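All protein chains but one are shown at their positions in the complex.
Labels run A, B and C following the written order; every chain starts at residue 1.
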Amino acid sequence: MDTGDFRAWVRESSRLITEQAGELTELDAAIGDGDHGINLRRGFQAAVEMLDDAEANTPGTVLTTVGRGLISKTGGASGPLYGTAFRQAGKSLGDVTDVDAARLGGALEAAFNGIQQLGAAREGDKTILDALGPAVTAYQVAVEKGGDLAAATRAAAEAADRGRHETGPMLARKGRASYLGERSIGHEDPGATSTALILNALATVAAGEAS
Amino acid sequence: MDTGDFRAWVRESSRLITEQAGELTELDAAIGDGDHGINLRRGFQAAVEMLDDAEANTPGTVLTTVGRGLISKTGGASGPLYGTAFRQAGKSLGDVTDVDAARLGGALEAAFNGIQQLGAAREGDKTILDALGPAVTAYQVAVEKGGDLAAATRAAAEAADRGRHETGPMLARKGRASYLGERSIGHEDPGATSTALILNALATVAAGEAS
Amino acid sequence: MKKLINAPDGVLTDALIGFAAAYPDLTVNLEDRYISRGPTAGKVGLVSGGGSGHEPLHGGFVGYGMLDAACPGEIFTSPVPDQLLAATNAVDGGNGVLHIVKNYTGDVLNFQMAAELAGDDGTPVETVLVNDDVAVENSTYTAGRRGTGGTVFVEKIVGAAAERGADLAAAAAVGREVNERSRSFGVALSANVIPATGKPGFELGDTEIELGVGIHGEPGRQRGPITTAREIAGFALDAIHADMPLSGDVMVMVNGLGGTPLIELYVVYAAVAEWLEGHGATITRNLVGNYITSLEMAGCSITVARMTPDLTELWDFPVQTPALRWGR
Partner (left out) sequence: MKKLINAPDGVLTDALIGFAAAYPDLTVNLEDRYISRGPTAGKVGLVSGGGSGHEPLHGGFVGYGMLDAACPGEIFTSPVPDQLLAATNAVDGGNGVLHIVKNYTGDVLNFQMAAELAGDDGTPVETVLVNDDVAVENSTYTAGRRGTGGTVFVEKIVGAAAERGADLAAAAAVGREVNERSRSFGVALSANVIPATGKPGFELGDTEIELGVGIHGEPGRQRGPITTAREIAGFALDAIHADMPLSGDVMVMVNGLGGTPLIELYVVYAAVAEWLEGHGATITRNLVGNYITSLEMAGCSITVARMTPDLTELWDFPVQTPALRWGR
């Protein structure tokens, strides 16, 4: 994936999140404060604008720019978390201009670690990590099995989708949803859902389906 | 009517008003502020209590005591108006102990004048006066035709009922209902309605039906 | 009906007990139902009152630089002469007592009776009638304009004048001047619920607002669909401007009716400031918040007063009450 592909990923993520903002917000209304879609839409749209203005000419700078944009404009818990994820992912890419499957795997892992360190959640706590963790694992398994970048991102997206659905029966232990205790059970986590969208955007771009 | 009859009138008025407080309040909710029944119930119940405690041993003092009680406890526009009416009626009776039909007619007229002077309304303004005015007239006509006190109070009560119904199509020009302008049309006036109740109580007592 | 009360008919008593506990510097006479700060020798006493449900008005405005006593009636029901008389006597500092009365038939009649009784007792009483609500047109065919937001301005400014030694006639004159220079217009987005009835005082559709509503939920000039804060403020200010042309120095109050978030009042204030600037008027003083409410009604009222340097000086005079406090 080159710089243009990474820009396309961000645009596609923004498009999907804008399209699904209502759903994300509704999920957040059920177990949070009903702003997740609004937050991310604002954040991603700002990130896309910043990207259009910025001279980000490596995949790494594309991602760190997006990360800065998300931190600057999203607010909420998800802003710093996703912002940090993109920044860490971007940093892990250094200044390579063409990202292969292995490097992208490293970037996804860096994203996971960034969120994990900042938010101090663990898998199973009903958060972003419950979509991102399985995605990173599935990605690496696919690569190890000889899959190319398109196949690996597709595997990651599918694992994220499954992971997101699996947050339904979980009891939230981080973020606003944790205040619900038992009542958080039965609702899918909005952050895990948005993560699945972002990874689906990645798979779409990797498959060359969007621009 | 002797002192006991006047006490009975007040008690019967209080009973009727308490019973119909909901209706009075609903009428007031439509074109006023929805408290007429509550106001009058509070006022009349207090007046009855004051009367129970007071050594009112003439019809006149019964009525002035009630008037003072209504003024003290009712609040709203109706408190001073009805209070003044009872006080003026009581004063007009002097210290006679047995009130005949003619004297009672004078008392009703004094009540009308008291309200008219204090509130500066005219008949047709959609107020208490639109029940009380026709009642006073009907009473006097009945007496002139030789009717006794029971017949005259019955005529007054019936005229008050008619008068009250006739406030429906009137446009309010006094009190809170006046703010409605044209929109006050089509609703019967709460004050005219409570006046009809008080005059019905009088007719009941005069007929010896209540105690 | 869901309300934080113990029983519908005990609301006022319970509230007065709470008020007394919260403001130990003030006197709450539960028997006679008034809130006061005791008489100040030589000063004209200021008494206001009216139905409850408009808090902080009037009890929240008792204190240095403002009222001497407030008489709360039952919710939305004017106080009775007895309590007005008791309060009048309690704050009579020997130089007479000024009654500040919002123009509603009930308030007017009850205050009038109290003034007569006080006069019989030898206490000179003057009355300032507040009737600032421009929503009521053709006021000759009605009980007259209602007293609303202008009351806050009158009470504050007369309070300062009395504190500075104005005699009864002078205090009354200042009050009348403020009233004449003040105009209000209210807008309701939802109805209030009187505890005693437990039902909304009026019905509004899901997207309907009442333009020109009174502080008891009295009807306004018209109903309309909900629109922007800017248009609503414009409608209100146009109505005020048509009645009293706005220019020069003005004081503005954007008042919440009880159920509207403060952030919305800031939005309205922005629109009001924009409108007034566009019409060449200068806002020299302002209040934004809940000062004269209508229970939990959602909506706001806008009050504008044309100021003079003297009135501004009186406005700036120190005040120390539960709801208004500065300069000391």
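The criterion applied here is as follows: a residue touches a chain if its C-beta (ideal position, glycine included) is under 8 Å from a C-beta of that chain, and two chains touch if they have at least 3 such contacts.
A quick note: this is a predicted structure, and the numbers were derived from the prediction, not measured.
Asks: Over the full complex, note down every shown chain the hidden chain is touching.
Replies: Over the full assembly, the chain not pictured touches A, C.
Asks: Name every residue on chain A in touch with the hidden partner chain.
Replies: So the residues of chain A touching the unseen chain are 25, 29, 33-35, 38-39, 42, 71-81, 118-119, 173-176, 178-181, 183.
Asks: Write the list of chain C residues that the hidden chain touches.
Replies: So the residues of chain C touching the missing chain come out as 2-7, 11-12, 14-19, 21-22, 52-53, 55-56, 60, 75, 189-190, 206-207, 209, 226, 228-230, 232, 258-271, 273, 283, 286, 288, 290, 293, 295-296, 298-300, 325-326.
Everything that follows uses one rule, which is that only the chains that are shown with their structure count from here on.
Asks: What pair of chains has the most C-beta pairs in contact?
Replies: B-C
Asks: Suppose each chain is reduced to the average of its Cα coordinates; what separation in Å results between chain A and chain B?
Replies: Taking the average C-alpha coordinate of chain A and of chain B, the gap between them is 76 Å.
Asks: For chain C, which residues are shared contacts with two or more other chains?
Replies: Touching at least two other chains: none.
Asks: Residues touching two or more other chains, restricted to chain A: which are they?
Replies: Within chain A, no residue contacts more than one other chain.
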